[in-house]
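The complex appears here without one of its protein chains, the remainder shown in place.
Going by the order they are written in, the chains are A and B; count residues from 1 in each one.
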Amino acid sequence: MSRVSVEVHIEVQTFYAQQMRLLDALDIEGYVQTFTEDGITDHAHRGEKVEGRAAMIAGANAALPRYQGVAVRHWNDHYLIEEAGENTLNVTYCSLVTRTDAEGKVTFEPTFFIEDVLVRVDGRLYTKSRTVHRDGQAKPVARAS
Amino acid sequence: MSRVSVEVHIEVQTFYAQQMRLLDALDIEGYVQTFTEDGITDHAHRGEKVEGRAAMIAGANAALPRYQGVAVRHWNDHYLIEEAGENTLNVTYCSLVTRTDAEGKVTFEPTFFIEDVLVRVDGRLYTKSRTVHRDGQAKPVARAS
Partner (left out) sequence: MSRVSVEVHIEVQTFYAQQMRLLDALDIEGYVQTFTEDGITDHAHRGEKVEGRAAMIAGANAALPRYQGVAVRHWNDHYLIEEAGENTLNVTYCSLVTRTDAEGKVTFEPTFFIEDVLVRVDGRLYTKSRTVHRDGQAKPVARAS
């Protein structure tokens, strides 16, 4: 593992800005396109692993009713980025999730710690795998590196 | 529209760090100086458009009583920056707004999505226009780019 350049740092920050906006706009098709075709999302805290874009779309559509009438926002912080290969990055970060209703009232989902593997294909980043850990559970998931 | 350099990214992040601190310190004069003389603030969700520094100062002073006895903080995320001209940048981001009272209790304003046009004059950034969209309203305002 080695430290990455400032260019890669900004590339990664911009990738997440775009991906989180698609997620928060509930643009499922757009969001899933930011994963590789065989991309994996693993919600470790509820033992729910989804593999491949098609399965991700089905899962996301099933979850949509939960977000009717509220605006969801993911607020990320503390990105740590490591080069795991020429076009492979290991990225970890924390996420705070808000839900704002029609009256403007804000409520909170739990906070999370996330481990992503990103790959660069034709000069563009994609999530190859995402492992989501919910905070507040028995096993501490916050890690320094 | 083209992607911007890492230098511009950091320049923009630093601009907002400075501007948000002035705003949160209720330093109205200082905050308004970070806009161009003809700068515009458009609170699209309540159809309230303010043009020029003088009008901005009047509007901000009228809103001040609302923030008596609380410390306001804006927490921004997911900056996307595009070069719209040699010294013009289109910047969009999300904002979470907290109010902390004398006892340290934190309450929340709605979350927001903001579209800014920044211009660089004599090597320094200014906000030329700011359009603020409140989250949770009928029309979704989160956008990927």
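Note that a contact is a pair of C-beta atoms (placed from the backbone, for glycine too) under 8 Å apart; a residue touches a chain by one contact, two chains touch by 3 or more.
All figures in this text were calculated on a predicted structure; none of them were measured in a lab.
Across the entire complex, the residue among B:6, B:55 or B:84 in touch with the chain not shown is B:6. Mapped onto chain B, the interface with the missing chain covers residues 6-7, 9-10, 13-14, 16-18, 20-22, 24-27, 30, 70-71, 73, 75-76, 98, 100-106.
For chain A, the list of residues touching the undisplayed chain reads 3, 6, 9, 75, 77-80, 94, 96, 108-111, 134-138, 140, 142-145.
Rule of thumb we're sticking to: only the chains that are shown with their structure count from here on.
The distance from the centre of chain A to the centre of chain B, each centre being the mean of the chain's C-alpha atoms, comes to 26 Å.
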